[in-house]
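The structure under discussion is supplied below as structure tokens; questions concerning it will follow.
With one protein chain held back, the other chains of the complex are shown just where they sit.
Right, chain A next:
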Amino acid sequence: MATGTDPEVSAAADDHPARGVHHASRAAIPARHLRADRWWLTPAATAAGLLAFVAYSTWRAFAGDAYYAAPYVSPFYSPCLAANCVDMNGGADWELVGSWWRLSPALLILIFPLGFRLTCYYYRKAYYRGFWASPPACAVPEPHATYTGETRFPLILQNVHRYFFYFAVIVAGILTYDAVLGFRDADGAWGHMGLGTLVLLANIALIWAYTLSCHSCRHIVGGRLRNFSKHPVRYRMWGWVSALNARHMQLAWASLVSVAVADLYVYLVASGAFDDPRFF
């Protein structure tokens, strides 16, 4: 029934450095890993998705034009804090920085959502796996000789995530204001709705869902408590945030796509590629 053969004996392979799975104490298996499935697909797709967004957002952030098509403003440019912003007719164009700022106004504000996503617990997983291969996939060795994780500078700075969360709430509030202004027409009169209004509404809904599903939010809302029974309201809120938090990855991707789509929509309308279809 069985045809057992003597194993091909090999001591710890000499052609591999004696670290990790090839450490002298461990089972002598020359292969770095034995996974036969397409383990590379997820990190490759993740890296491709993130790179596509970085390329698009870099172009749009530095472009500095076609970001406002009344009454719609691109989420990349709101709030617009420099003097070189276009007039947004009651929108969030607040000249807090002044006229000395000559670059694209998007660069002033994007640092906050960028910091929020860069330090996000999901995105950390995504880019540690996708770009840094640390590890590329489970039980697939990472290529680095040493590893200190988030114990030292600069990665210890990942602990500032909750501060970016606070800023992200403010930015989401302003984007909500922008979405509400989408119910005005180009002249500022209320009672308008176009396809752009829907795009901004969908975007802000996903932005809020992503922001509130954040692990730091979950901790602040109730996770830091030891006795939930003494704080029934926070316990209930913690339950809601926990339910959202279970979908943090999906919301991270959905909101990343929606913010790019919202910007692209405003860009296309502002640059005259097509007119915003109006519902009423």
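In this text, a residue touches a chain if its C-beta (ideal position, glycine included) is under 8 Å from a C-beta of that chain, and two chains touch if they have at least 3 such contacts; residues count from 1.
Basically, contacts and distances are computed from a predicted model.
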Choices "Sugar ABC transporter permease", "Fumarate reductase iron-sulfur subunit", "Fe-S cluster assembly ATPase SufC" or "(2Fe-2S)-binding protein" - which one is the UniProt name of the chain not shown: "Fumarate reductase iron-sulfur subunit"
Residue, one of A:101, A:131 or A:228, that touches the chain absent here: A:228
Contact set of chain A toward the excluded chain (per top definition): 1-12, 19-21, 23, 25-29, 33-37, 121, 124-125, 128-129, 134-135, 138-142, 144, 146-152, 155-156, 159-162, 215-216, 218-219, 223-231, 235, 245-246
